[in-house]
Structure formats: structure tokens, C-alpha cells
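All protein chains but one are shown in place.
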Amino acid sequence: MANDTQTIPTLGVGMLGYAFMGKAHTNAYKTLDYIYTPPPAHARLVAIAGRDTAQVEAAARRYGYEKAVTDWHALIADPEIQVFDDGAPNSLHAEPSIAALQAGKHVICEKPLGRDAAEAKRMWEAARRASQDGIVSMCAFNYRFVPAIRLARDIIKAGRLGRIYHFRANYLQEGLADPNTPVTWRHAAETAGSGALGDLGTHIIDLARFLVGEPTTVSAAVTTFVTERPTASGGRSPVTVDDAFAAAVTFENGAIGLLEATRYAKGRRNHQVIEINGEKGSLAFNLERLNELEVYLPEEESPHDAQGFRQVLVTEHSHPFYDVWWPRGHIIGWEHTFIHEIKHFFDAIMNKRSVAPDGANFEDGYRACVVADAIKESSRTGQRIAIAY
Amino acid sequence: MANDTQTIPTLGVGMLGYAFMGKAHTNAYKTLDYIYTPPPAHARLVAIAGRDTAQVEAAARRYGYEKAVTDWHALIADPEIQVFDDGAPNSLHAEPSIAALQAGKHVICEKPLGRDAAEAKRMWEAARRASQDGIVSMCAFNYRFVPAIRLARDIIKAGRLGRIYHFRANYLQEGLADPNTPVTWRHAAETAGSGALGDLGTHIIDLARFLVGEPTTVSAAVTTFVTERPTASGGRSPVTVDDAFAAAVTFENGAIGLLEATRYAKGRRNHQVIEINGEKGSLAFNLERLNELEVYLPEEESPHDAQGFRQVLVTEHSHPFYDVWWPRGHIIGWEHTFIHEIKHFFDAIMNKRSVAPDGANFEDGYRACVVADAIKESSRTGQRIAIAY
Amino acid sequence: MANDTQTIPTLGVGMLGYAFMGKAHTNAYKTLDYIYTPPPAHARLVAIAGRDTAQVEAAARRYGYEKAVTDWHALIADPEIQVFDDGAPNSLHAEPSIAALQAGKHVICEKPLGRDAAEAKRMWEAARRASQDGIVSMCAFNYRFVPAIRLARDIIKAGRLGRIYHFRANYLQEGLADPNTPVTWRHAAETAGSGALGDLGTHIIDLARFLVGEPTTVSAAVTTFVTERPTASGGRSPVTVDDAFAAAVTFENGAIGLLEATRYAKGRRNHQVIEINGEKGSLAFNLERLNELEVYLPEEESPHDAQGFRQVLVTEHSHPFYDVWWPRGHIIGWEHTFIHEIKHFFDAIMNKRSVAPDGANFEDGYRACVVADAIKESSRTGQRIAIAY
Partner (left out) sequence: MANDTQTIPTLGVGMLGYAFMGKAHTNAYKTLDYIYTPPPAHARLVAIAGRDTAQVEAAARRYGYEKAVTDWHALIADPEIQVFDDGAPNSLHAEPSIAALQAGKHVICEKPLGRDAAEAKRMWEAARRASQDGIVSMCAFNYRFVPAIRLARDIIKAGRLGRIYHFRANYLQEGLADPNTPVTWRHAAETAGSGALGDLGTHIIDLARFLVGEPTTVSAAVTTFVTERPTASGGRSPVTVDDAFAAAVTFENGAIGLLEATRYAKGRRNHQVIEINGEKGSLAFNLERLNELEVYLPEEESPHDAQGFRQVLVTEHSHPFYDVWWPRGHIIGWEHTFIHEIKHFFDAIMNKRSVAPDGANFEDGYRACVVADAIKESSRTGQRIAIAY
């Protein structure tokens, strides 16, 4: 009495990458099937690709992929695969994703979409062409799928904050506060494109655009605190990406704001904090408490003698994404954002529509790279940089 | 290249109940397989039982159970089933679980184990007899499997709080604050045994025992705020269980404490808060922020000029249960407690050992019922009641 | 151009005690004069009394009292004194306060009013008799004068929580968690009457009565964790008062609750936390953040998609007591409760009216002692004790 395969369509998935993102995405494909009834499609785990034979085979066994391959081209060539999922390091986003799109596969690609805006633009152009044949592409900005973030957006879109005055987002981690932490692919411009800027910064750039609209200028400081790090082999290697940035931003709607990301904030595990202030109210969010949204909407309260930020536990069945989960107060975790995201992606595929505007498409992925590049440029030149997509 | 079934053993699961607990347990069986590498055993979802034919068949399809049955005896009789999972209403705990144990099946049963201590005692006796044949039984007190709770226990067991002075736990929900909420099986002594006391109270009684040891006396107030409620059919039905209780408690080790549970705490979604004060430090926990533990251990800090409760995000790979999950700061949710619990249960089965002391066995389930009964008795008689197991 | 003494009346103050409470009350008398414009009366600091000649003279110089005396009878005999302020240890509450009342002086006395209910009753009787001559008496339960507490009471009295289901209050300090802390007058029944019960417990008993009404029964555990302590002289002395208590309580209005106080809660500096749950909402308070009140009033919000406890900063000029202070957000401290309290006391004196019901009179002081005695009695006998004033 397995899942009604006669009525539920199947999408064959090819996964590139078996580490952090491979695990998170695969969990989503597997969970989707029984959390949504019915799911938009059943995910058939056709193949997984990665460089290390032993590891990719172990990953295939672990997750139940039918095949393990060491060359991503095999995923592109596989006719059983309709969905290409790119969870590889940043230097392996553009070429495989474009190839998959050209091969008529739907693509979901991790962020940052490209190592720079030029690379991302090529991907977006490929996606745009493919979309004419009903091919769906998505940039995996999963924080758009946090219930609290979606609730925030609903509140803003409904005009309940009024005119927006301020947006501020700080994405603080501490992975590199210790100068003796060894170098990885994430420290090299060649493989990663950028550092905190691409890895953490693009998340909050995307959320800024998602929540309050297009930035118009950036004025930034970008820095590398530790310019050389030990290698695994006992040597020293230069760090060629940024460690942190801080930027003052202006927005099309007249708001001003701050964007900041760092891997040097000791004690901050995954501290993505966002605050938005409008004429009629404010919102605040912290990713480490992702089930919560702080909401200040004084005009919606009466009487007016006891006003303050409401600590909203975003776990009501009426809240975004939460209806499929548990009774209220039984919180969900970080991984659930991917389940919501893949559900949205599959819905788009089955309904032949774009993932935008609720999900991020490749244009959104490209735009985040444009803003990131502008932040670098502002720091390099000492000039305020106008955003031009 | 599916999971290495030649090397990973399989346990056939029969599930009684397809609602809240059926979903949470099934999610654990399905996730276990790829989160733990290798898992202690592969869970084969053999059959699910429930009263409503259409619903149980839908549940089987949804979750991938091979069979759907409407009589739980079919699970007991099924030779493909080695593990009997009882997620049914309280009145269906004793008879099915005892039958399963007698049929040589491992049993995990939801809490409260019995509707009262006498019923729970019969279950414990059956479990004790079955254990002589290597049969493992577990009472599903899943909060023992919250990383923060386990970390709290590790700290206490290591003596880092010194002598324990205080334990206090309040389990606050708000489901029934509105007197017009209709009656369900949870409001009838016949089906539920008790109200907030069995449903919420036994969780914190178990945690009191798990964290600081055996209670010796209780002095309690138990009440039913709304004694009659509307029925679905438009009539009125009496409420025959408690709505809330408050109890002063003494412990074997000299500590005193408070236990409280209610379904009438407006604004409190799933607010299980615990605090423990010892000679050398204190701990505090809130289930709505289950990834966090507040820790005060001033003697472990030097210098002493900046002391206070530490907000510990219990998401390090060195923290209990967390090593299989995500990079730190990427929080897990409520459902994960079941994954940790079923892993522990399967480990016990495969290693032919008890789930105790880290997990709750049927004796623990029974003891929680004894304390719950004493709370009722204290309220009824106006006497302090000594706990006698 | 000093204060308009021709129009502002003067009250001569005699203060008994120059330590903690002497300082806090004196600060209030001195500040009152220029914070309220005009103040209800100008406080003339006539005399201060204490046992140690050098210390009481230093205190007089420091605070500007005109005289220093070592025998409190001198305050009673002094015709310049209209207000007798008793901030002495508990064993020096009854006799001096009664003497002052009989001498026609207005009296404000620290809590607990008496060392037990019998002693407190004699004081209340003296106050009642004196009130017939326009003499005002007050028991200094200063937490009634916290803006957040008064706001809480206003919300409850207006019916905005609906029927009250729960009251819980825990007053946690840590002064004695270390068994090597030496003995003081606070550890002896003779001088203190009781321990945490009288010192901390009466505060929350009074707040329970102030906020939700009369308790009807208590079922309690009272304990002394450390029964012997070192003396300053190197010896050992028995501790003859309680260290902590925990009590389940019922209220006249059907609510149930918990009361707890301890000096053994490591890490809790002055942690008086209160929560009240009603049919339509909830309130929560923590004395360590005394400018804040958490307010849950979902029916007063619309729409209903973003509900949660509001973090109200009780520093609006429309909030209780705050209008005389600073622009909002500029918080006040613990000492300000006394300024509000003395203002209220002086208002009552000048207007020849009782300090009740907003302030605590001697009957309130007595009632708190009755409940405290019942808690002791319940622990001693193992019985639920009915409150009988």
C-alpha cells in the first residue's frame, strides 16, 4: 500500500554534491512525500554525483539514490533525471546548471548563484531561454521559506507597516574568529568567488529585496582580517576572499539600511538578525529562533496603554507553511525551510509556472550577485555605488 | 544502490494510531534510516491500525505502510512485526501493549503509560516478564531526548550544580482557555484517565525524576475550571478530568519543588519551563526554545566579574544527539526528539539491553502515573501524600 | 528661592533604622520634594534612630537628619515628628510602631509587618484605633508601586483578562546558596520571625492579593537546607528560620496558583517573577526588569495572525507613576518604588484617607502574615490549610 504512484507524478532527481547541502536537500525530497498529502510530485532519487568515489557511493547508499557517479555530466546525460539539484561548491554552479538547463532539466541551484554577477548573468540567461520550454529554475534562497519571514513579508505587502523607513540585517557567524582555523575551498576566490559576502551576504541581500524592495546604492567596507591561514599539510596559504563586510544601503522606496555579514562574530552561531521599521510598525527576526517573529503593530491594538513588540511564535496552522506540521508550539527546525522550498519548486514544475515572486528564480540569484559585487566595488574604490542590474 | 540491506538488520513496525503521534513516530522511523549511518536497524513499515477504514488506509498510503488494518489485534498477530508502537488514545495503551509484549514484540507506548497507576503497573509487570526473553519496552517520554535536556542531565550527574535545592517545572498550554471549545476524548476520565495531569503533567514528572531524582511527597491543588462543554452535536457534555494542577513537591535528596500543568494559560503555546537550582549553579529550559539551555556555573568561570546565565545554543556537534545534524546554529525542531528516541529504542533492541536509564522504560512510565495519582489524591483529601511505588 | 515653604505643608519624619531600608526611604523623602511639583508635603528630616551611636550619627550627617538618637523612644516622644518610619529588623516593628500610633504619629512600617500573624494583628488593631483620629498607617509593600505592577492591576481590574485561572509567583534570590555564608539576625526566629517566607514570601503574597484577590487555601513544603552556619566569631550557630518554601494555593475566585520563595537560587539576583493567566489573556513580570511588563491580550488585536506576548516598556507618560520622570525609554530603578510609595503615603496623610486599596495598610500587612503562617502550618502538619483572617 505504498504511495499512490498511479496518481502522483514522479520527478527523477539528480543531485550534485553530497555534503551539507546534499544532505539538506535530500532530506527535503524524502520528507516531502508524506508531509504533503498528496505531494505535488514524488521525488525519485535517481543519481548523486561527487568527486570522491567512496564518499559518493556511501552517500547514495545512505540516502537511497539509485546510482552514484563521479562526473556531473552523467547527471545531465541521464534521461531518468528531470530535476537537477546543484548543491556543489560555488565554482561548480554555472557550468553544470547551464548544461542541465540546456538539456531540458529543471534546476535548483544553491546560492550564491555565480561567483560574480557576470557568471550569474550567464546562468540567468540560460534559465530564461529554458523557461520558454516550460523549464523551471530556482536559486535556493531557503530563508524565503521560513514561516516567520513569509509572515513578515505578508504583513509588509499588506501595507500594515506603512511606508518603510529602515531595513537592517546582520548575518553573524564565528567560524573563523580563530586565526588558526585551517584554510578550505571557501577561502579561495577561485573556488568560492567571495567569502562572507557570497556565503552569508547574499542571503540577506535577497531578504532585503524580498521584504522591502530594490536597493539603489551601497557604501561599504569589506575586509579580510586574517590574510593567511594554515593548510592541512602544515603550510600557510593566503586567504583571497573577504572575511566580513559592512554596508550602508539606500532603497528605491526611500528607506535606508544596513547590511553586514561576518564569520568573525564570536559567540554568534547562525545569528541572522533582521529588523524593519515602518511608519506604522516594526518587525524583527533572528534565525537562531526561527520559529519566532517580533511584531510591533500598535495601530492594530486597542486600547493603547500596553504596546510593545509581540513575541509571535509562528507555529499556528494559519501561519505560512506551518499547516502541514505539528500542533502549535511544537517548533520546527532549520531543515524544514528546504522542505517548504522543494514543495514550492515542485509545485512550479507541475504547474509550469515560475517560482517567483515567492521563491527566488535565477534573476533573483543574479541580482543578489550584482549587489554583492557593488559592495566589493564600493570598498575597493571608496565610492558609493549605484546598483545597476 | 539502496541502503545496504544485507548488513543493516530490519525491524518490522506495527503502528497503532495515525494521528498526531502516528505521524511523529512514523517520521522518526523514516528519517532514522539516512540520518544515522548506519542506522541500528532499518525500520520496515509493515502495518498501521486505526478505527476509521478510510483514514487508516489514507495514512498507510501517505506514510508507506504496507498494510492498513482496523483491528489492532491484527498487528499483534502479524509475524512480520517485531516492534509494536502504541500511539493510540490512553484507553488503548494497556490492553494492546500487554498483548504485544506477550506476543514477543518490542513495545514503545505513548505516555501516560496507563490511565492510572494500577493500569500502568500491569503494563510494567508484562514488560518485566517479557524482558526475560530479550523483549525491550519503552515509554515514549520524548523530552528525555531533547539535546538541551540531556545536556542538563549530564551537567547535574557530573555534580557540577552540587547539592540540588530546587526543581520547578510548569507545563503551560492554552488549548482550553476558551470555555466554548468543544469536548473531545481528552475530557473524559474513561478515555483519557486524567486531563492536564496525564497529558502534560506526566512529562514534567518524568523530567523531575530524570533530572533530580525521586519525589517523596506531593501537596497539590487540582481543578476543573470548566465543568461542562459543548459537544460537536450541539449538546453539552460534562468534563470529567482535571484542567490544571499545582503541586508542592519534596525530593529524596532534600530538594523542594513545584510542578504545574494547565491547558488554560492563554498565550502559552507549548511552554514547558524548567529550572533547577543547586549549590554551585542553576539551569533553565523552555520547550518553545528547545535548542537553548540557560546555564549558570560561576565556579567554572574565571575571573568572576561577569557572571550570569549563559544562553547556550545546544547545537554543537559535541552536544548530545546533535552530531548527526547540521552545522551549529542551524536549529532542530520538536519532531527530532522522536528520531533520537527511536534510535535509542532500536539500539536497545539490537543490543538486547534496557532503554533505561537514559530512556524511560515501563517502570518509569508506571512511576510517573504513581506521582500523578498522588497529586490527585492530595487534592481530593487535603493531605500531603507520600509517594510509594 | 527655596521651595515655597509657606504653601507646601511640612511633615517631620523620624526614621528608625539606617541600613538598607533607612537609605531607600530617606532617598524617597529627599527626592519627593522636587520630583512632584508641588509635593503633597515637604519632608523635614527630624531625627534618625539606631543602636550604634557612631553609625547613627554618621547616617544623620550623611542624609541631613537634624538629630541622631540611639533609643527609638526618643522618636516617639519628639513633638517635631509627625511621621514615624520603621525600617528596623522585624523584631522592632510591633512595639515601636504601636507606640508611635498611640502617640498620634502616622506610621509607615517595613514588611513583614509582624514576626507572625498574632503580632501583626496587634499592630493592625492599633492602626485601626488610630485611624479614628485621622492617623494614617502603611505597610511598605513597595512593589505595589512598580509602574508595571500597577499597569497589570489596572488591566486585571478592567476585566481585560476575563476570569482568572492562574497566578504564579516565584521570588528567587541566592544569598544563602553557599552553606559557608555566616549567620545574621535574619537566620534567627527570635529576630526575624521567619526566613525567606517573611522576607520574600510576604511580598508575593501581597502581590497575589493585590492582583487577583484572596487566597483560600495553601498546601506547602517549607524547608531549611542548611541548619547550622558559621558565626562571625568562628563558631557555629543553628538556623531557626526557613530557607525556602513552595506552596500550591487556591483563590476565592476559583483560580489556582503557586507561591515560592528562596534564598538558594544560584544566579537569581532579585528574581521575582509573576505570571497571571486569564480567560482572555495573560501577564508576566520580572522584578529584575521592572520597567517591563509582558502582556498577552489577543482579543484587543486585529487582525489575528500575529499574536504573542507584547514586551511593554512601561515608561510612557500615560503609564502609572511614570509621568513625573523622563522621556520614554529612559528607565527608572528599584529605588523609585519608594518615591511613589512615600508620595502616596503623604497624599493619604494630607487628605486624611487610607492608603488602601492602592497602597497596603496594616490590615494588608496582617493578612500577608496570616498566609505566611498558614504556609508554615501546612508544611508542619501535612494538611491543606484554609486561610482565616
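Miscellaneous remarks
We just call them A, B and C in the order they show up, numbering each chain from 1.
Quick note on the criterion: contacts are C-beta pairs under 8 Å (C-beta built on N, C-alpha and C of every residue); 3 or more make two chains touch, one makes a residue touch a chain.
Being a predicted model, the structure only gives us computed values, none of them experimental.
Across the entire complex, the residue among A:N90, A:N142, A:T202 or A:T262 in touch with the chain not shown is A:T262.
The omitted chain makes contact with just one of the residues A:Y63, A:Y165, A:F210 or A:Y366: A:Y165. The chain not displayed touches chain A at residues 161, 163, 165-166, 168, 170, 172, 174, 177-179, 217, 219-221, 223, 225, 244-250, 254, 256-258, 260, 262, 264-268, 275, 277-282, 296, 298, 307-309, 378, 382-384. Contact between chain C and the absent chain runs through residues 1-4, 20, 24, 26-27, 30-31, 33-35, 37, 57-58, 60-68, 173, 268-271, 287-291, 313, 315, 326-336.
Chain B residues in contact with the hidden partner, per the touch definition given at the top, are 151, 154-155, 293-295, 297, 300-303, 305-313, 316, 318-319.
FYI, only the chains that are shown with their structure count from here on.
Put simply, the C-alpha centre of chain A and that of chain B have 35 angstrom between them. Inter-chain spacing, taken between the CA centroids of chain A and chain C, is 54 Å. Within chain C, the positions touching two or more other chains are listed as 307-309.
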